[in-house]
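Below: one structure, written as structure tokens.
Removed from the display is one protein chain of the complex; every other protein chain stays in position.
Chain IDs A and B follow the sequence of writing; residue 1 opens each chain.
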Amino acid sequence: MASRPGDKHPALLALTSSALLLPAYQGVRADAPPEFTEIGLRYSKYEEDDTQGSKTFGGSSQRYDIDAAQFHLLAPVADNWAVAVDVQWEDMSGASPWFVGESLDGSPKVIMSGASIEDTRTEVSVTTRYYYDRGNAGFNYVRSKEDDYDSDAIALDGSVNSADGMTTYSGAISASSDDIEPTQGSVPTNTIKADKDIRSAWVGVSRIVSKNAIVRFGLSYTYRDGFLTDPYKLYDQRPDERKEWAVSTGYRQYFFWPNGALHADYRYFDDDWGIASHTLDLAWHQNLGNDTQLIPFLRYYSQDEADFFANIANTDQRYYSEDYRLSAFGAVSGGLRLRHTIGNWAITAVGERYETDESWGVYSGEESPALVDYWRYSFGLDYIFK
Amino acid sequence: MKQLICLCVVLCLCGCETVQPWERGTLAKREMQWQADAMEISLQAQINASKEASSGGQGAAGGGCGCN
Partner (left out) sequence: MQRWALWCLLAVLAVPAVAGVQAGQQAPALSLPSLSSASPAQLSLASLQGKVVYLDFWASWCGPCRVSFPQLEQLRQELAPQGFEILAVNVDEFEADAREFLEEIPVTYPVVRDGTGATPAAWGILGMPTGYLIDRQGVVRLVHQGYRKSDGTALRASIIELLGE
């Protein structure tokens, strides 16, 4: 479940939500299972910056810290099958925004939740995939559990190559059912028990442009239905339906002389809450010899505010929210990834910095005093059984 | 706008000389995959979806995201 501001009860505060569905192999390798079994481990640390003293009642406050571990296993089974198992554990602690108030000078300031909370979330995902000569099809099940949040999700996806192998057509559908039972006691919650359903569909096409380049396009639609409000926020009342569209495109090109590849991805998102966003991801994969890769990456994100967002919520309205994540802002993030192979082993290290500011976006709106900045580090180990 | 997108899609999908099966060595490189590091992509996507209001794009949405 995504990280969500909450009080002493850490439900919904998890950093990672259930895995986005992506076919394991696309493009060039859509029609053959992996040759060897591989496993991987990742440890990540996520640390939010303290809130700004000038924007917080009671002065600057510590925010959120999350430790996350991921395990991944991918194994071929018989001639035409593959199985993937992914497990995630997250341990979270810290304070988060509870509501926003107007300070003496008229500017909005955030009131943070009190003492530090702790919670753990576990998620298990299993995917079975069948490969035939022109493509593959997969079935995925994910179960996620934490103190006050349960989620079950299934998904089906498939890919087909064109006869000449130049184009791959893919599609996926998914459905999930979530149960929310906010822990009672410290803070009045918006509900005792609630649920929500998510249905989603995606189609994509990927095409070989040249010996050195590929391009892809994707379109997705997601429908959320049920209790969509944040139960731990003081002033939060959201519609019980949300319809989202996303259009995306991606490009990869290899350059012989520098021996590296350029990655570019763009997504436009739009929903019926008034939120629209642009996302641009860029990365350069630089090979250093045969065993090492250095990958600097940069991301630009800009979103518009929800129709019902306001720093000081108007509770006379039908819908309202002070959640900074529904405000207008721009976010710039970037970092470096390093991967080094030694025989059948690979070690990876990632460092990433993420910062937000209302003025960095292309949409304008009220700036939330609770915009978040964070550091993230990850370390990993992979092994392939050759 | 829609016509422009259509045109872009068609232009990109078309007018490309066939790359023969034996010429696809570069495309098989690790750095030329749509996603080379599944765990990293998954983690980043989930952090972003929980700190921002958008999600998805390259695949159907996964299960329960507590990020309303």
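Everything that follows uses one rule, which is that a residue touches a chain if its C-beta (ideal position, glycine included) is under 8 Å from a C-beta of that chain, and two chains touch if they have at least 3 such contacts.
Computed from a predicted model, the values in this text were never measured in an experiment.
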> Which residue from A:32, A:156 or A:262 sits in contact with the chain not drawn here?
Replying inline: A:32
>> Among A:37, A:52 or A:80, which one touches the chain that has been omitted from the display?
In response: A:80
> Of A:52, A:120, A:162 or A:237, which residue touches the hidden chain?
Replying inline: A:162
>> Take the complete complex as the reference. Which residues in chain B touch the chain that isn't displayed?
In response: 6-7, 10-11, 13-15, 18, 20-26, 28-29
> Residue-wise, where is chain A in contact with the chain that is not depicted?
Replying inline: 29, 31-32, 34-36, 76, 78-80, 133, 162-167, 207, 386
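The criterion applied here is as follows: only the chains that are shown with their structure count from here on.
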> Which integer distance in Å separates the CA centroid of chain A from that of chain B?
Replying inline: 14
> What residues of chain A sit close enough to touch chain B in their complex?
Replying inline: 1-4, 11-24, 26-29, 40, 42, 44, 46, 68, 70, 72, 86, 142, 144, 149-153, 155, 157, 164-167, 172-174, 176-178, 180, 196, 198, 200-202, 204-212, 214-218, 220, 222, 228-230, 238, 244, 246-248, 250, 252, 254, 260-261, 265, 267, 269, 271, 273, 275, 277, 279, 285, 287, 293, 301, 303, 306, 323, 325-326, 331, 337, 339, 348, 350, 352, 354, 372, 374, 376, 378, 380
> For chain B, which residues are in contact with chain A within the complex?
Replying inline: 5, 9, 12-13, 16-19, 21, 23-24, 26-68
